[in-house]
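My structure is below; once you've seen it, I'll send some questions.
Coming up: chain A.
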Amino acid sequence: MAKIKGAIVIDIERCKGCEVCIVSCPTGVIRLEKKVNGKGYHFAYPALPDNCTGCANCAVVCPDGVITVYRKKVEE
Partner candidate 1 sequence: MGEKKLMKGNEAFAEAAIRSGCDAYFGYPITPQSEVMEYLAAQQPHLRTGMVLLQAESEVAAINMVYGAAGTGKKVMTSSSSPGISLKQEGISYLVGSELPCLILNVVRGGPGLGTIQPSQADYFQSTKGGGHGDYRMIVLAPASVQEMSDFVKLGFDLAFKYRNPVLMLSDGIIGQMMEQVELFEQMPRATEFDQTWATTGKTPDRERNIITSVNLDPAVQERHNHKLQAKYQKMQQEEVRYESFDCEDADYLLIAYGCSARICQKSVKLARAKGIKAGLLRPITLFPFPTVEIKRLAGKVKGMMAVELSAGQMVEDVRLAVDGRVQVAFYGRMGGMVHSPEEVVDALIKHFSIG
Partner candidate 2 sequence: MLVSPENLVYTKTPLMTDKPLSYCPGCGHGTVHRMIMEVVDEMGIQADTIGIAPVGCSVLAYEFMNIDMQQAAHGRAPALATGIKRCWPDKYVFTYQGDGDLAAIGTAETIHACNRGENIAIFFVNNGIYGMTGGQMAPTTLPGMRSSTTPYGRDVALMGNPLKITELVAMLPGTFYVSRHSVHTPLNVRKFKRAARMAFENQKLNKGVSFIEIVSNCNSGWKMSPVDANKWMEDNMFPFYPLGDIKVNGEMVSKPTKAE
């Protein structure tokens, strides 16, 4: 059976850690990193990448446009 697999790539240096992506992710993929980036912001990262469906909700709602989304159909 085919399954949709997604992946996100976050430009962590441009992320401001606003967490809007986190509450917008339907599968709870994203969390905020304890470390900070060069600007001093905690940044978002895909903590549970296997759950990502590539729905792009996070990227669409990200005010700074730092998230790139990939999606692929994979056979199980």
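Basis for inclusion: all candidates are chains of the complex that A comes from, given by their letters.
Following the convention adopted for this analysis, contacts are C-beta pairs under 8 Å (C-beta built on N, C-alpha and C of every residue); 3 or more make two chains touch, one makes a residue touch a chain; residues count from 1.
From a predicted model like this one, the values you see are computed outputs, not experimental measurements.
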>> Which option touches chain A in the complex, given 1 or 2? Just the number is fine.
In response: 2
> Mind pulling up the chain A residues that touch candidate 2 in the complex?
Replying inline: 5-7, 9, 14, 16-20, 22-24, 41, 54-72
